[in-house]
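Below you'll find the structure I mean.
Only one protein chain is missing; all other protein chains are in place.
A, B, C, D and E label the chains in the order they appear, each numbered from 1.
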Amino acid sequence: MNQPYYEPKDLEDFPNITEYAQPKGNAFFSYYNKATSAGKLTEREKSLIALAVATVRHCPYCIDAYTNKCLSLGLDNDEMMEAVHVAAAMAAGDTLAHATQMRKIIKKKEM
Amino acid sequence: MNQPYYEPKDLEDFPNITEYAQPKGNAFFSYYNKATSAGKLTEREKSLIALAVATVRHCPYCIDAYTNKCLSLGLDNDEMMEAVHVAAAMAAGDTLAHATQMRKIIKKKEM
Amino acid sequence: MNQPYYEPKDLEDFPNITEYAQPKGNAFFSYYNKATSAGKLTEREKSLIALAVATVRHCPYCIDAYTNKCLSLGLDNDEMMEAVHVAAAMAAGDTLAHATQMRKIIKKKEM
Amino acid sequence: MNQPYYEPKDLEDFPNITEYAQPKGNAFFSYYNKATSAGKLTEREKSLIALAVATVRHCPYCIDAYTNKCLSLGLDNDEMMEAVHVAAAMAAGDTLAHATQMRKIIKKKEM
Amino acid sequence: MNQPYYEPKDLEDFPNITEYAQPKGNAFFSYYNKATSAGKLTEREKSLIALAVATVRHCPYCIDAYTNKCLSLGLDNDEMMEAVHVAAAMAAGDTLAHATQMRKIIKKKEM
Partner (left out) sequence: MNQPYYEPKDLEDFPNITEYAQPKGNAFFSYYNKATSAGKLTEREKSLIALAVATVRHCPYCIDAYTNKCLSLGLDNDEMMEAVHVAAAMAAGDTLAHATQMRKIIKKKEM
């Protein structure tokens, strides 16, 4: 009974979260579907964004879902990995951007 | 002297973070520039990904930088906002995807 | 030997983290117990808050602990799922609230 | 023109995010309103959850909105601060819960 | 009255958070002080860790507090910036480590 917490079958259960608190679940999926399906941006563009966000937020379920979605849209391995590198570079970059606040304090002390 | 912590002029200071620990700073910018400039994905695609990641990670400096970058690439307001909605829907979705773990426990107890 | 990283038995080990750096571990549990047990807010209210925070922060151990805690307090499935929806809606909402910074820049350029 | 990034007037602009990508914005608010208004949980319970999530996710806009919401519902300062302490104790706790993974590795090596 | 949300004077108010929900606040500071003061690790080591965590979690108050703490301990600018680079490289690295989950799916499909 030492079943791991994170399993692919949880992802299969995702559509069923509407079982409890149904009106909220339905409203979520209505938003989610509108937000992630083609609009002014293409499905390809949105799937790359979703893959990047899934990875930077460490969500295995979403990485699974959007890896498969990207593959089904014909995106190749380099393109998908480039999207992940944007997310990774941003995560490092936003950390370093906050180092400018450290620098402001250092500079003020040095004056 | 009650200067706010988050100011646009911090962003102007961002290229100067190489002043301290220079070899690391240079290596970061080398990675960051490769990761965010056009490759297999276009600059447009990468800037939309970066804007989405900036917003979901609450980095004002990066929101500023990539709003301006997207505008300079001719992206329109609806396209930019759609990228942000993908990020927002993913943040809600990854939270709800983790609710499947709660459901597994409930289902096991109900058996 | 390809044991998964996230396992329910890790949660059973949680009380044992005081084995190393004991004074810090004891001080943590003293804080944690005060913060999460009934006070001005009821145990029910605190357990719902804890479940919501556990989910939005993607902590399987805490989702497990507080799903069981909520069930033991007699909370029903809809109530627990509603708490998770608050967390999910906040995660989307705080992302979109940061889009107002993007809008400020767009509006300034449009003037 | 060194306007700070985070300003209360951004929060006043929040309802206007529907100006761009309107169908997505409307779907978001429909979800958000359902998720955060009274249902099986009371408005009081949901506002405390929202305040806790706002604080643990460092969103000044949401801290502002839900501090005011809680006050308008008659919640007192101790109750609000207790909600924040649950969030803070969970953030420390989920970090320490992950230390059980470190312990598993140490224990395996010690055998 | 458009006072920015993030101000250095908030940090001065930090010790006063015990005013509400006092027993929880006292227990927090008891834990916090034990965790961050010299023990098996030196104050220098702990302050560098705290500065790195403050930056990767985007907390201006903590960046302020630990920049000043590090300076008061005689740490130099390069040392402090190196600590921040560890945090930044880890944030990029943990994102890319999750890309191995994407790779597992791609490899399975390619078989």
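Structure notes:
As a convention for this text, contacts are C-beta pairs under 8 Å (C-beta built on N, C-alpha and C of every residue); 3 or more make two chains touch, one makes a residue touch a chain.
It should be emphasised that the depicted structure is a prediction, and the values quoted were computed from it without experimental measurement.
Although it is not drawn here, the omitted chain touches the following shown chains in the complete assembly: A, B, C, D, E.
Interface residues of subunit D facing the missing partner chain: 51, 55-56, 58, 60, 63-64, 67-68, 71, 77, 80-81, 84-85, 87-89, 91-96, 98-99, 101-102, 105-106, 109.
Considering the complete assembly, subunit C touches the hidden chain via residues 1-6, 17, 19-21, 24-25, 28, 31, 57-59.
Not every partner is drawn; the one left out touches subunit E at residues 5-6, 10-11, 13-14, 16-17, 19-20, 28, 31-32, 34-36, 39-41, 45-46, 48-50, 52-54, 56-57, 59, 61-62, 76, 78-79, 82-83, 85-94, 96-101, 103-104.
Everything that follows uses one rule, which is that only the chains that are shown with their structure count from here on.
Touch-path distance (fewest steps) from subunit A to subunit D is 1.
Listing every chain that touches subunit A and subunit C alike gives B, D, E.
Here the C-alpha atoms of subunit B line up with those of subunit E after a rotation of 120°, rounded in steps of 5.
Judged by shared residue numbers over all numbers used at their interface, subunit B and subunit D contact each other through mostly different positions, with under half in common. A count of contacting C-beta pairs for B-C and for C-E identifies B-C as the more extensively joined pair. Mean C-alpha positions place subunit A and subunit E at a centre distance of 23 Å. Separation between the centroids of subunit C and subunit D, computed from CA atoms only, is 10 Å. Within subunit C, residues 6, 28, 31, 34-35, 39-40, 56, 58, 60-61, 63-64, 77-78, 80-82, 85, 87-89, 91-94, 96, 98-99, 101 each touch two or more of the remaining chains.
In terms of which chains touch, the assembly is arranged so that all chains touch all other chains.
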